[in-house]
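Every protein chain except one is present and positioned as in the full complex.
Note that the chains are named A, B, C and D in the order they appear, and that numbering of residues resets to 1 at the start of each chain.
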Amino acid sequence: MTTTAPAAAQPRRAAKAARRWRFLARRLGFYLAALWSAVTLNFLLPRLMPGDAAVGIIERLERVSGQQVSPSAVESIQRLFGDPDANLLRQYFAYLGQIVRLDFGVSVQSFPTPVSDLLAQSLPWTVGLVGATTVLAFVLGTGLGVLAGWRAGSRFDAVVSPLTTFVSSVPYFWVALLALWAFGFLLGWFPLSGGYDPDAASGPAFFLSVLHYGALPAATIVFSAFGGWLLGMRNMMVTTVREDYVLLAKAKGLSPRRVMLRYAARNAILPNFTGFALALGGVLGGALLTEIVFSYPGMGYLLYSALNQRDYPVMQGVFLLITIAVLIANLLADSVYALLDPRIREGR
Amino acid sequence: MTMFLRGWKVRVGLTVLGFFTFLAVFGPWLTEHVVGIDPRANDITAIAAPPGGDHLLGTTQFGQDVLAQVIAGARGSLFVGVLAAAIGTALAILVGVTSGYFGGTVDNVLNLLTNIVLVLPGLPLLLIIAGYLQGTGLWVIALVIGLLGWPGGARTLRAQSLSIANRDFLVAMRMLGEKRRRLVFFEVLPHLSGLIASMFLHAMIGGIMAEAGLAFLGITDSSAVSWGTMIQAAQQQSAVLRGLWWWFVPPGLCIALIGTAAALVNFGVDELANPKLRAATRSATRRARVAARAAGGEA
Amino acid sequence: APGNTAGGGADTLVIGKTDAGTTYPRNFNVVGPATQKTPGASLIYEPLVRTDYSDGATTKPWLAESWEFSDGGATLSFTIREGVTFSDDRPLTADDVHFSLNLPLDQPQFNIAGVTYTAVEKVDDKTVAVHFAQPAYSELNQFANPQLPMVPKHIWADQDLNTWTNPDPVGTGPVTLASFSAQQVTLATRADYWGGTPRMKTVKIIPTSQDAVKAQLLRGEVDWAATSWPGADKEYVAVDPEHHQYQQYATGRAYALVFNAARTPFDDPALRRALSLTIPRTDIVATLNRPGTEAGPTGLAEQVYGDWLKADYRDADPAIDVEGARKALSDGGFTVENGALTKNGQSFTPTLSFNQDYGWGAYADIIVNSWRKTFGLTVKTVGVPSVNLYEQQQLGDFDLTVAEIGGPGVFATYAGFNSKYTKPLGQKAPANFGRFTDPDLDAAIQAMAGTDDEGRLKELAKDAQTVVVEQVPFAPIYNSYWFININSKRWGGWPDPQDFDRVPFPDLGPDAARTLLGLTPTGRK
Amino acid sequence: MSVRVADEVTAVETATVLDVDGLNVEYVTGDVPVRACVDVSFSLRRGEILGVAGESGSGKSTLITALTRLQRPPAVITGGRILFHPEGRRAPVDLVSASDRQLRRLRWTSLSIVLQSAMDALNPVARIGAQFVDVLRAHDPGLSKQAARERAVELLGMVGISADRARSYPHEMSGGMRQRATIALALACEPELVVMDEPTTAVDVVMQRQILAQVLRLRAELGFAVVFVTHDLSLLLELADRIAIMYAGRVVEIGAAESIYRAPRHPYTRGLRDSFPPLSAPLRTLSGIPGSPPDLRRPPGGCPFHPRCPDRFTGCEEHLPVMSTVDDGLVACRLHESGGVS
Partner (left out) sequence: MTAPILEARDVSMHFTVRGAFGQTAVVRAVEGATLALRPGGIVALVGESGSGKTTLARLLARFHRPTSGEIRLRGEPVGKRGDRAYHRDVQMVFQDPFGSLNPLHRVRYNLERALRLHHGVKDRAELERRVVELLERVSLVPARDFVDKFPHELSGGQRQRVVIARALAVEPAVLLGDEPISMLDVSIRLDMLNLLARLREEEGLALLYITHDIASARYLCDEIVVMYAGRMVEGGPKEDVLARPLHPYTRLLIESSPDPDRGRAALFDGADELGEPPSLIDPPAGCRFHPRCPFAMARCRTEAPPRTTVSSGQWAHCWLLDGQETT
């Protein structure tokens, strides 16, 4: 409807840049609001919920030491972990201050190890395992989805799509259990727990052991995640293949491969891509159960153990980190989507 | 509707869903009168017994009958799935349709809320909240899953009702002088019913899976039987590594089956909404190929 | 090779640790309340005395060569063992002991061991004395607590324990930290350890899971672990009877059904007895895969407390006693109507809260099913996660619950039922969650605290047992054990549960040290 | 052949470029197939514009896609031949049975298409220029990227789009511009035949006029033949050399534009002509055609138009009229069957 006269291009471009900035500012505002909500929620949850950290420690101490924690020890522990009666508002601002300084406090279960140490220890594992598998599942699922959608109704499609439906309906931790049993326990091909071979301390041996240890968890994550991408991509492909521009591309006598990839898939992938960016954001919190099944030393496991022991500082740290990752991924999704789809890029 | 029922996917899906619904509704009656075994009774003479004899699907480490538990578990799992889906979908409708239809400040506020809840990481948050509320029963678990499960749907519904709100027939009815509430319920909502049904099915699968996942982490009502608690119990007793497959395979399989069934029904719903998908089914292609071959055309 | 986790050589012992998550923090701050510390700390830092589970859980010397009560039991002087050195070659001195014992008094928030003495005094270069407010013969075992270790004053004196993680620990134990990684702790044994020289050069501790460790044991990747393995006979021992050992050592504690005596109708001992008599202990241990481990009526395991037990209570028949139970119920004036307990027109539908983290639900089912069968009584089971359950127990917010009872010694076991710990319902009680009050038991405990004469102690212990068996503050279900998994292909010399002087439990510091010292290489890799 | 065409096209080639013979296309859905093109036959000479007019659902788009073998499932060609006579080659190619490779070679270099909605016909995520380069290089692998880009600019210039627009995305251009771009795109490889499916329905009259003027001009320059489909008969009357009228999947009349306007033979053609009120001629009350088009799943027996036909007589509901030659045209109506079967 609106056409740009070439002569007016210069001032237009400047105006467009200004608008872009304003847009970015707005988005940033949203992200800050979301972050603030997450932080506040994070602050409030442990305080609104019944029970305190000391109970968790005492219970666990009893279990570990096999001895009843004596009444005087109980008092000591309660003294060590905070004064629950302190002013809530003051606590809140102190907390915000801490967050800004990236100080997540001291872990309860590993007292006095700083939470940030624990986070730093777990982060690479999860990012490595889940990050890689998320990418892999996306590539695999989307690739197969392109094929299935391109030949919708073919035998390949007729077999792959329902099968995938089933596969993606299987609870993934259950698959993980089965895989662990079959390939780890019965066949002994893969280790049953851990992230690497501690004896292969460095160099290529270390790297290989990481691959070896990660193979089974990775396979189960890919197994249960690729189906979603496949089905999504297939349906988008089926819709896109019927678009006129694909028909026209075919009429142009281009090779089917080119039509499939450059015209159909290139357009069909757009919604899947948003999902992908979000999935990347979910990486940190995503494979919790898998990590637990395989005793993989990642964030999920950390969160789980923190949860069990009411280690609030760790829980808060993990949760915050995950939220930040999701927000960054959203921001990324926004911007990369705009890169991929010129209709959005130019802001219509 | 008849077209909806025609595809094999929908029929298979509905049959399986129906079967499990039947189990959920009549489960207790079935276990008592047909199987004849209380899912919680312990047969100490048959501990971790493989399928056969008195126990068709074998027994657990506690001498409890797996078949009876699977039947009883249908109720727990479906209860959580359906309730969570109902809560999530209801909220999604409330927020999404209100936001999309009314627009303005209401929309801005609700949209911000939706987006914020959407970016909060689901499973960890679920875990944390459910963790705080531990041991409080399937109700609470369903509630928590539902309360966190609405934003995606709300976003879709918002977009949809936004577009419907500007459709001519709505404008026309508004010009007739229909009240807003009536417009929303009689004109907008029926249009979203396919989408809502699809959302509900998705949410139900999600709810069942989430319950199982939470149970696996020990966040569950262990005095209720659900497939999730069965898997959890099996895992706790190392059933997997001890090869007691009859204990953990049936509940996992049931979840997979019900998920597949819901997904299959969803295919039908999708195809109903998007004729392009319908034309891309195997039967349609086959029919076309036969016709072409009969005519001898098209190399 | 796949999963070559151990990579242990002929001079390495590999311990698989199943209860500490997937990674270790580097935290040797042993007096902190952390539940996730670097494992192996109890082999580095040692207490003054140890508890001997092969002898009625009595106290035996460790870093203290001997001790002596004076002031009628209100003062306790320890004579420090000679020749003990820290791993930085400095000798253990009375100053170190004084510092270590004084630490919980000095900084009460680190009184994790729960010490009860009120002052510490260095008597001479070899002697340190502690003072109590009252006679404390029975409280000697607190010095065996791993949370009360002897630490080097020259290192610890100027650290802020609120932030210090003690990354490079220096202690008196048989090992030192050789290298640390989040997924493996490597300890080097000390040639100059006061107790002798272990034969291995390194001890590795790797994190693993309860399931994974079984495979690792089978493959010989782990030499030593402590995890319960129902079915180990078939799945493990039978595979290689010569090297695969699955050992059980009674901890002296027991899982018990605890009654909330502060709530009607559980204030009635007749009801408690009726319920206790109909707990199908044999069924439970059968599903646990631990036949023969039913607990006796006193809650004291015979394996540990053999000669402390009253003759009547030995070899108790674990079978349920339907007749006795029904009689007890009607003696108490109870009837069961429509599944509810009824007395004097009041009716009760009790609940049984159990720890759902350990899959206790099925055992709870077994118990309530038996009650339903015997009395027609309906009891609801409620699974509660461990932490919440613990909190509920402290608050007295339960009817019936399951808890582990016991401690090092008869005194420690029964002291927890002293009425002095009871608190009104809704307030946290540090012990005695069932709010049990019985003057006879209180008196027996009081008397035990005031003597160290073993004959007298045994007599008092029997009095206490009588109260417990008759008043039933709790109904013991099954005994608790340390489950030890051993693959002795590379290392021999393990203790035998039939006749042992040390429990080969890796976290039981002094016992673990003694175990290490006893191990001999088999020469295989 | 119209005189006006002779004025504009210097060398009118009388050779046939396309011969459609008994073409049948069905949509194979549900239990009963939709017969969207039934026994369609016509031929097209080089440089000629054949207009195809008909109501919505009469099978025009189906015909256009079938002509280029682009019909989408569930559409299936169930019979007939489409003989394409490439320039300089003796043997015609039957597009119906041609292999995919054969077709691909013919596509765009000999046979191109313009679709109804330009917004949908251009790849939304590729720049306009790139879409030209794409097809140019696909058919001439020797062409350098730079040369292809220059050619794209040249082609766009041909339809009055400035060079800097080559770097635009489709959504950045107005509807008219896009439609002109797709026409330029169709001419990129200088085809002999361009089929156009309502290329101007989505734009308004002023733009329509510009676009059609350009098509006419370019045809004069390049000499391609056109099959032009629309529901706007009044437009065709001005534009086309010959016009085919479709009803219910059948061609009911073909004739020179002039005679279709002045003397339509088929009652439907007449009705259609009278559905367009005049812009300058004196006004009179017009009636259109009563009733509505048939359901192609269950077309009425006999002449498909008979239920709406003002001139029907007994037998129309039973006998399917055959194509008969009447003067310089063909008509399928029993009123004119006496003229003899062609």
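As a working rule, contacts are C-beta pairs under 8 Å (C-beta built on N, C-alpha and C of every residue); 3 or more make two chains touch, one makes a residue touch a chain.
These numbers come from a predicted model, not from an experiment.
Which one, D:231, D:266, D:306 or D:334, makes contact with the chain that was left out?
With D:231, D:266, D:306 or D:334 as choices, the missing chain is touched by D:231.
Write down which of B:107, B:178 or B:270 is the residue touching the left-out chain.
The single option touching the absent chain is B:178.
Which residue, D:92, D:223, D:293 or D:307, contacts the hidden chain when the whole complex is considered?
Reading the full complex, the residue touching the unseen chain is D:293.
Can you tell me which of B:65, B:187, B:221 or B:271 touches the chain that was removed from the display?
From the options B:65, B:187, B:221 or B:271, the contact with the absent chain belongs to B:187.
Any idea which of D:16, D:41 or D:214 touches the chain not displayed?
D:214
Quickly run down the residues of chain D that touch the omitted chain.
4, 55-57, 160, 174-177, 203-210, 212-214, 216-217, 231-235, 237-238, 261, 271-272, 274-281, 283, 285-290, 292-293
Could you please point out the chain B residues that touch the chain left off the display?
Residues of chain B in contact with the hidden chain: 167-178, 187, 190-191.
Definition applied: only the chains that are shown with their structure count from here on.
Would you mind checking which chain's mean C-alpha position lies nearest the centre of all protein C-alpha atoms?
Chain closest to the assembly's C-alpha mean: A.
Just list the two chains that share the greatest number of C-beta contact pairs.
The chain pair sharing the largest number of C-beta contacts is A-C.
How many angstrom lie between the CA centroids of chain C and chain D, rounded to a whole number?
91
With chain centres defined as C-alpha means, what is the inter-centre distance between chain B and chain D in Å?
50
So which stretches of chain A touch two or more other chains?
If we look for residues of chain A contacting two or more partner chains, we find 51, 153, 180, 185, 242, 308.
Which chain B residues touch at least two other chains?
Expected reply: 131, 218, 240-241, 279-280, 284-285.
By the document's touch rule, what are all the touching chain pairs in this structure?
Listed in label order, the chain pairs in contact are A-B, A-C, A-D, B-C, B-D.
Which residues, counting only chain B, touch chain A once they are in their complex?
Touch residues, chain B against chain A: 9, 112, 115-116, 119-125, 127-129, 131-133, 205, 209, 212-213, 216-218, 231, 235, 240-241, 243, 248, 252, 255-260, 262-264, 267, 270, 274, 276-277, 279-282, 284-286.
How about chain C: which of its residues touch chain B in the complex?
Result: residues 210-211, 214-215, 230-231, 235, 280, 283, 286-287, 289, 356-359, 361-363, 365-366, 369, 380-385, 388-389 of chain C touch chain B.
Okay, in this complex, where on chain A does chain C touch?
51, 55-77, 79-80, 106-113, 117-118, 121-122, 180, 184-185, 188-199, 201, 212, 291, 295-297, 301, 305, 308-310
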